[in-house]
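To start, the structure under review is shown below, and the notes come after it.
What follows is part of the complex, with its chains left where they were.
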Amino acid sequence: MSTVKLIEYAEASPEVRAVYDDIMATRKIDWINNFWKALANHPPTLRRTWESVKEVMAPGALDALTKEMIYVAVSATNNCEYCIVSHTAGARKAGMTTEMLGELMAVVGMANETNRLANGFQVPVDERLAKAARGGD
Amino acid sequence: MSTVKLIEYAEASPEVRAVYDDIMATRKIDWINNFWKALANHPPTLRRTWESVKEVMAPGALDALTKEMIYVAVSATNNCEYCIVSHTAGARKAGMTTEMLGELMAVVGMANETNRLANGFQVPVDERLAKAARGGD
């Protein structure tokens, strides 16, 4: 149960409606999902968050599908139910098959496992790897 | 500083050496990074972890570069220094440019931000999104 009211289009201020309209136009959909209805309780956060998401998730050096899968990876790691569901939906819309989801989650699980092994043993970073991470400079 | 001894090839048991040999052969490299030298303190964990990583990270429905970037996304979220460095190195080797890394981190940051907004307001999942996440069944 949300800790704030979910603000519907009909009751929204012009400032909020302008964001809702841009979300629907950008995504070519005719409805607004609950995340934005919750953020609408604080219009500056609604506007800023939407503008950031719109810019960050647009295809660039990485395509839309890769970006959605990275979003799912982070959300599964943080256990954000809303984000897991909404971005799994987004990734499926962008072409992710169930097999791809299976491999994605296998990597996410494995990364969470080895993260704890590396941290738990306090493994020191190899100088060779640090150099390679910086692009071999 | 590691909480366990880092076991070098020269002092390793035959069981550990067999894993080290397979790591070097699979990755076409001639050295072993510290992560495996730490795990070698418990040979069953060394063997099992390597076999899992080898299977999970092999190209399949997702290519090697995408898998490495997902690994970086999880490791940055968990703040595992060793894993961030080693998989940023791995992703660069697989073709990631600095621009791609920039977009990757932008998505990771944004996902961590919206994860907390969704959780913090306890936003309920939209039924439409839940259905879409399951592939529209």
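Going in written order, the chains are labelled A and B, and every chain counts its residues from 1.
One rule holds for everything that comes next: a residue touches a chain if its C-beta (ideal position, glycine included) is under 8 Å from a C-beta of that chain, and two chains touch if they have at least 3 such contacts.
All values derive from a computational prediction rather than experimental measurement.
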Q | Number of copies constituting the complete assembly, 2 shown | A | 6
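Everything that follows uses one rule, which is that only the chains that are shown with their structure count from here on.
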Q: Could you give the separation in Å between the centres of chain A and chain B, each centre being the mean of its C-alpha atoms?
A: 19
Q: Would you tell me which residues of chain B are touching chain A in their complex?
A: 1-4, 31, 33-35, 38-39, 41, 45, 49, 52-53, 56-57, 60-62, 66-67, 69-71, 73-75, 77-78, 80-89, 92-93, 97-100, 102-104, 106-108, 110-126, 128-130, 132-133, 135-136
